[in-house]
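Right, one structure below, let's go through it.
A single protein chain has been omitted; all remaining protein chains appear in their positions.
Labels run A and B following the written order; every chain starts at residue 1.
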Amino acid sequence: MFKRKRLALLLVGLFAMAGCTKPTPSTSNDSVDPGTSVTKERIRLQVWGPIEEKPLYEKHAKEFADLNPQIEFRVDYGNVGEPEAAANILADVSTAADVFLYPDDQIFQMADKGVLAKLPAGYANKIKERDIDLAVGAATYDVDGEMYGFPVSADNGYFLVYNKKFFNEEDVKTLEGILAKTSPEHQFAMDMGNGYYALSFIQYISNISYNPLTELHTTDFNDAKSVAALQAVSDLIMPLKDKGFTSEDFNGAVLDDLTDANDNRIIAGVTGHWNTLNVLERLGDDFGATKLPTFKVGEEEVQMGSFLGSKLVGVKSSSNYLPYALAFADYITSEAAQISRFELNGWGPTNKNAAANPAVTANIGLKALSEQAPYAIPQGKSVGGLFWSNAGTIGTFLLDGPTPDGPQTLQAALDAFVTAITTK
Amino acid sequence: METNNSVTVKEVTPKRKKQSIFKNQRVTRGIVDAFLYILLIVLCLIWIFPIVWLIANALRGESTGPVRYLFPKVLTLDNFKNLFTDTEMPYLKWFINTLIVATATSIISTIIVLLTSYAFSRLNFKGRKGLMKLLMILGMFPGFMSMIAIYYILKAVGLLPNENTPIVPVSNYLISLILVGTSGAAMGYLVSKGYFDTISKSIDEAAEIDGANKAQIFWHIILPLSKPIVIYTALTAFMGPWGDYIFVATITRGRTEAWTIARGLYDMINGGQEKLGRYFTLFCAGSVLISIPITALFVFMQRYYVSGVTGGAVKG
Partner (left out) sequence: MQTNGMSQKQKSKFSLFFIAIGMWFVNLFKAVGAYFTKIGKGIARFFVNVYKQFITGGWRTKISHFIMGLGHALLGRPIKAIIYLLMQVGYFIFMFIPGGGIYWLGKLRTLGTVAVEYTSECTMIPPVPIEECDPDFITYSKPIYKDNSMLIMLFGVATLIVTIGFLIFYFVQVKGVYQAEKTYVAAKKAYLNSGKEEKFVNPLPTFKEELNSLLNSRFHFTTMAIPTITITTFTVLPLIFMILLAFTNFNKHNGPPNKLFTWVGLQTFQNLFSSQGTNSFGQALGKIVQWTFIWAFFATFTNYIFGMILAMIINRRSIKAKKVWRTIFVISIAVPQFVTLLLMSQLLKDNGPLNFTLMQWGLIDKQIKFLTDPILAKVTVILVNIWVGVPYTMLITSGILMNIPNDLYESARIDGAGPVRQFMKITLPYMLFVTGPYLITQFIGNINNFNVIFFLTQGGPPTGHLGQATYGHTDILVTWLYALTVGGDKQEYAIGSALGIFIFLISATITLILYSRTSAAQQEGDFA
């Protein structure tokens, strides 16, 4: 009996609570009479981003509060890295952050689900004016041509890094020149099994684009010119496999192999801006970085392409504080904010003026990125899910040749690849 | 415990003189023993090697990412130091969180499981057999979808943030973890019930004649006889929260201060290549630190663990 009574009360309590928390339609909390601002409105924004950005956001929050004395402004920062943004927001939209960081390839799923705020014309025009074209394109949702994010950085791309002790500026202009200077003891590292790098050879001269609604690609990666180019690459690197060209991911081990301590086992490679500081640490003044090289196909020189991804700041479409969320997102992606972000975390800005800032152009990685940028394709719009592992298979094919139970010629392999990503 | 009386060796080999058997046996035994010792050493090396590598990585000083060689070139304790000073990865907070959750879960789970197993073992009530079968198979559904449901249930009860309270205190998350962790405790009755079954019922009957009620028999008679199974149950329940990160990730999302060790360590190496490169050695150091208390517990409780399991698990 004793237990039953407690249980009964507990049950009643629980269910009363459950009943009381049905979803209420989200209404704005502002009940301010325009004109009489006696009581300050309390605006509390939830912001999600990587943990290293926290100090920056707190600084911006204070500045934003000073700029808007008519409100009581506060930011609660949650540690949600940008790769996890979409998953966390879609899991429960009602308690998701108002302002958050996300990578450009997540714009599809989030805009499709309607959780991203569509930027009103006022903000959209602002961005088109102040940010570089690639970033504006990345923030645009192709289905309706509208903008759904504030660009904050466009430095998720890769380029060529090399040890100046072994190469001069002429050597690194062509792939042949680079590989001529390699040997089994001093190799060139590029992760051929990774779809991110594998087809970079033809990403500038050939075309590929991705339709998120159908999840299919449109591409000419198996036409004659692509095949010829990739064949040339394969002929170049296959004989040098592990004797000058090694397929490895540019991580801790490979980074350490750049140093004298490890006998400079690696003297050049393809890696991205996320490793700029790491390579700088190892090579110091010997650090050289520039755009990716060209390679010879028959008589022509073909420039290697790459991917360039950007990060965007999104605003939750159903935010209770939509006007202020938009304004804050705008503030933290403005020119001044991007400069301080560069100073704090080294992120490459998307703001045109900020990108021209001498401090930014002095950064080796960002400079190399801007050299490579004209030949880069936007990651989010060009490729999607099925691309990655299939491209990796081609990369392995280029270096290792055919497998016993797979396609035996490059043309056949590319045909299979194109079929895989263009049909369901 | 049954002896297999039907086992008999049918063949009869030709008899040898007793003395030669002895001598031969001693020599053979010596050779076999030597071989077995070597085998044991090799096996121990294989089993210990990953742990050694873990510790080696934790002590590595020359870089923080994963490397391709096995042994560090520079030894340092910096990684351990950084665990407690790194602002982005509040290790100590996670450790305490997990300790709280594990201890509470252990205590509550043990009480629930033991009471339930006692009921199944000793009390004959309507639906006993059906309930046992039901509990046994309830646990067989893979749990991923239910995590979302549990998230919304916890949200409806008010433990997790909703639109009106976007921020809740860290203790809410811990309570949620304890609540969910202990909710299904009764489903693990099999081992403890098996153990209780081996205690003779005549003890119960004697106590009943002396006037004790069922509750008193449980507390004062059965429990003291069941130290191995109590320890086994408490130990296994204690171990759980140290390794669970999927559920923690589901309900805590961005609230770093509410994370448990597993979630935090996972974040160190799963936030992409950059995070892996920066935090790998830290991850190893963190793993070493949590392994120490768990190992200690395990080693000291080994005796009880074994007798608990063999007493209960195998008879079902």
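Points worth noting:
Keep in mind that, in the parts below, contacts are C-beta pairs under 8 Å (C-beta built on N, C-alpha and C of every residue); 3 or more make two chains touch, one makes a residue touch a chain.
Computed from a prediction, not measured in an experiment: that's the story for all the values here.
Checked against the hidden chain, the listed residues A:Pro120, A:Pro239 or A:Gly284 yield one contact partner: A:Pro120.
When the whole complex is considered, the residue among A:Asp142, A:Asp249, A:Glu281 or A:Glu371 that touches the unshown chain is A:Asp249. Summary of contacts with the chain left out: across B:Leu59, B:Ile150 or B:Val248, the touching residue is B:Ile150. Annotation for subunit B: contacts to the undisplayed chain at residues 1-4, 6-7, 9-15, 29, 33, 36-37, 39-40, 43-44, 46-48, 50-51, 53-54, 66-70, 112, 115-116, 118-119, 121, 123-125, 128, 131, 133, 135-142, 144-150, 152-153, 156, 179-180, 182-187, 190, 197, 213-216, 218, 239, 242-243, 245-246, 262, 265-266, 269, 280, 284, 287, 290-291, 294-295, 297-299, 302, 305-307, 309-310, 313-316. What subunit A contributes to its contact with the hidden chain is residues 1-5, 7-9, 11-12, 15-16, 18-23, 25-26, 28, 30, 32, 34, 68, 70-71, 86, 90, 93-94, 109, 113-115, 117-118, 120-123, 125, 248-249, 253, 317-318, 322-324, 326-327, 385-386, 389-390, 420, 424.
Following the convention adopted for this analysis, only the chains that are shown with their structure count from here on.
Residues of subunit A that touch subunit B in their complex: 14, 17-18, 21, 23-24, 26, 44, 46, 48, 50-52, 76, 78-81, 83, 88, 91-92, 94-95, 97, 249, 251-253, 255-256, 274, 278, 320.
Interface residues of subunit B facing subunit A in the complex, by the touch rule stated above, are 62-69, 88-89, 148, 151-152, 155-158, 160-163, 166-167, 250, 253-256, 271-277, 280.
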